[in-house]
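With one protein chain held back, the other chains of the complex are shown just where they sit.
Each chain carries a letter (A, B and C) given by its place in the written order, and its residues are counted from 1.
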Amino acid sequence: MTTELPTDIKSTSSEIQIDKPSSKWLPPGLALQKVDEKIMTLNVGPQHPGSGHMRLIVQIDGDYIVACDPDPGYVHRGEEKMAEYRNYITNIPHLERPVIHDSCNILYPYVLGVEELLGIEVPERAKYVRVIAAELNRCIYIMYWLAIYGIFLGHSTMFMWPTGDRELLIDLMEKMTGARVTHSHFIPGGVRNDLPANFEEVCLRQVNYFEKRIKEYAAVFYDNPILIARTQDTGVLSRQDAIRLGVTGSVLRASGIDYDVRKKEPYDVYDELDIQSIVMTEGDAYARSKIPWLDMMDSCNIIRQALQKMPKSGSVRVKLKPNPKGKGFDTVYKRVESGRGSLGCYIVSDGKPEPYRLKLSVPSFRNLIALPYLLKGEKLGNMPSVYWSLNYWPVEADR
Amino acid sequence: MLKDLLTPETANVFVGKLGDMLEKAIGKPLGYAINWGRIWSLWPVHIETACCSVEFGAASSPRYDVERFGIIEAFGSLRQCDLIVVQGTITRKMAPRLRLVYDQMPEPKYVIAMGACAITGGLYFDSYNVLPGIDGILPVDVYVPGCPPRPETLIQGCLLLQEKIKRMKARTIV
Amino acid sequence: MSSDSAKPTTDSKPEEKPTTDSKPEEKPTTDSKPVVKKPEEKKVELPAFEKSISDKIVEKFGDKVEVAFVKKDRVGINVSRENVHDVAEFIRDGLNYDHVESVSGVDYPQDNEIAVVYHIGSYSDPSLARQLLVLSTRAQREENPIPGSDATRLPTLRDIFYSVEFHEREIFEMFGVYFEGHPDNRRLLLPEDWADIPPLRKDFAIKGR
Partner (left out) sequence: MGTATGIIRALNSGIKHLAVKRFTLRYPEEKLKFVGDGYQYDPSTGVGIAGLKGRHLLFHDKCTGCQLCAIACEGVAEAIAMVKVPEQHKHNKKAIMPQIDYGKCVFCGLCVDACPFYALYMTNDYELSTFSKEGLIYTPAQLQVKPYVAQDSEIIITDRGASHG
């Protein structure tokens, strides 16, 4: 089942006839809209294993999805507003909450941006520690994503194995930072604490074992004919449309565009490390689900390189003044490659200890736009695989 | 003598006393048995409300394997569930939906507030869109602190809930 | 919460007036003096490639556009709201930028304006992979906003960059900027019963602050 690719993308979400808010207006889910005799409106979520913290309002004709209107915002917590009332240091625990299992990566652009605003030079060792933490966190994120992908497809083994194996890396992060998922480890000017004794050795051993483990997933999951039958040629996103929709991360690379921020705009020490960015050209759900898995092997490689090149001793943190502030009006936009794609942070400073405006440009929100487009014309049973293959984490999209 | 006692006036009293004795003899063990059944089949509703669901997933991973205790098994329909674990922040948009889910669950039902956001609002104490804790909308049985709580803390909370159910009267909740 | 939000915040002092009117000759902030090391003042020269991009835009539009800053990998352009559509079209067709990465609103109550900042990047042109073009425009700000039916309006860029669709919906609900021509100006993230002013405006005060 392939999607008809229109030459000119029309609005998909706007085709659902939802009345403008009025006094009698009900939430779109509670008001049943009668569109056609044949077409039925179906609400998936927010309490549904296949949607998570968001709702998809789908209209189906028989088994085929006619239109889909995502309804995010169930975890909208106003991070950006609250950031305007907190200084650059106390913002740190807040800004990692949108993706707690990828918390180093979501904090990364913010920390880089604040360093540029304040003009702080980071010690060399701290840069390597950050890269290791970020890559470990990327693997932790992808493993959790993979586990839920398995559950979505009814593949329970693929829930158990990744959640189990990701504990190996969580254990490493816990040794490093003292918390399982919410590390609050990066700070403008370096990292909070140095690595514990003989961390390098333990890290190398566990990462090697981890890599051996994830290679086994090929037999049970990626080469599994049932998975291939369910995901191949499902939700195809062509190269041209991927560019126009402005998607990012694995979704983009599955459509044949070689774009990885670590490679194109290297931050910290990524320019000294050898990174392959994996590109596939099919653009279907199978390619989108395979790229993160290959990314993890790449991450293991990067961790090994970083462990080798890291200075064995030295400072990891520059001492900051209390309440650091920038000089006058300034803006900065920094981006990093997170587990889901390019993650940007736009900070407007007006010379106070608090940011004047802070905007997180999150990959989940950018990928969401592809969902109504991809689901159009798919079977309803393919909805979970297409939805989760977009690498979408609702808490992040809502912020 | 028995005949004297069993006058029509006192018969009602005797039957009532007999009922009380039966209640004491059978009711307590029966209640214990009912509770015993309940504590080993605490199945949660599959509702993720925020980011604590990551550690909730980790609790059922092979490392912690919370199903050893007969609790928190990943399960389908909310009409057959008796535990709701509120996994983190409840926003103003989510709150009516959470209550809707809770109301659809059959009695008896238990609530675990997981994470600082569910207990008091946590980090989001001054956010414009977050409820300061879920006490206002659901009766909470056990509080599991942390942001997010470690799986061990969640398991400990679940064991506390089992302990609590064991001491509850089985028939107070019909 | 609604009662708090009615009163304007006090921390937006008029003397610290943030303006984007900085000239391109001004030194880029990437080279701002570091606190810890490198205390020397060095002569700033603008990066050549970024300068050529901004020159192309200035050449085409003359004084309709204003170059806000030219930093490493970032070019900032300020446009008035009448010209933003034309400039964006030129950016797509003439300069090969093809998608919008982020759309942020910034509220400036002291200027009585709301800035909408588009960060535009390119996937199809490898030479532009590092670059981001920061296109900034400003909408008129109303003291008592009625989102959708007051003067806070901007032309949409959705027909040029399709990827702004959800971003512009977010700006609409968070700042009350109505995008004319956008087919789908509906609420996205906030609860359905939200009746307060758009929350990311500066005069919306959060609890206890």
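Here, a residue touches a chain if its C-beta (ideal position, glycine included) is under 8 Å from a C-beta of that chain, and two chains touch if they have at least 3 such contacts.
The structure displayed is predicted, hence computed values, not measured ones.
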In the full complex, displayed partners of the excluded chain: A, B
Residue touching the undisplayed chain, where the options are B:Leu42, B:Val142 or B:Ala170: B:Val142
Touch criterion as defined above, residue of B:Ile71, B:Leu123 or B:Leu138 at the omitted chain: B:Leu123
Residue in contact with the excluded chain [from A:Ile92, A:Leu343 or A:Ile369]: A:Ile92
Interface with the undisplayed chain - residues on chain B: 62-65, 68, 116, 119-123, 125, 133, 135, 141-147, 149-157, 159-160, 164
Contact set of chain A toward the excluded chain (per top definition): 85-87, 89-94, 157, 164, 167-168, 171, 174-179, 182, 184, 192-196, 205-206, 209, 216, 219-221, 223-226, 228, 315-317, 319
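The rule is short, and it goes like this: only the chains that are shown with their structure count from here on.
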Pair joined by more contacting C-beta pairs (B-C or A-C): A-C
Most distant chain from chain A by Cα centroid: B
Centroid distance [mean C-alpha coordinates] between chain B and chain A, Å: 34
Gap in Å, rounded to a whole number, between the CA centres of chain C and chain B: 49
Inter-chain centre distance, chain A versus chain C - centres from mean C-alpha coordinates, in Å: 24
Two or more partner chains touched - positions in chain B: 91, 93, 126-129
In chain A, residues with contacts to at least two other chains: 73, 76, 78, 81-82, 85
Partner chain C, residues of chain B touching it in the complex: 91-93, 125-129
Touch list for chain C against partner chain A, complex: 11, 16, 18-20, 22, 29-30, 32-38, 69, 73-74, 76, 98-102, 104, 106-107, 117, 119, 123-124, 129-130, 132, 134, 161-163, 165-167, 170, 183-184, 186-192, 199-200, 204, 206, 209
Complex contact set, residues of chain A against chain C: 9, 11, 13-14, 18, 21, 25, 27, 72-73, 76, 78, 80-82, 85, 116-121, 242-246, 248, 252, 257, 259, 264-265, 318, 321, 327, 329-333, 335, 342, 344, 346, 348, 350-352, 356-357, 359, 361, 365-366, 368-369, 398
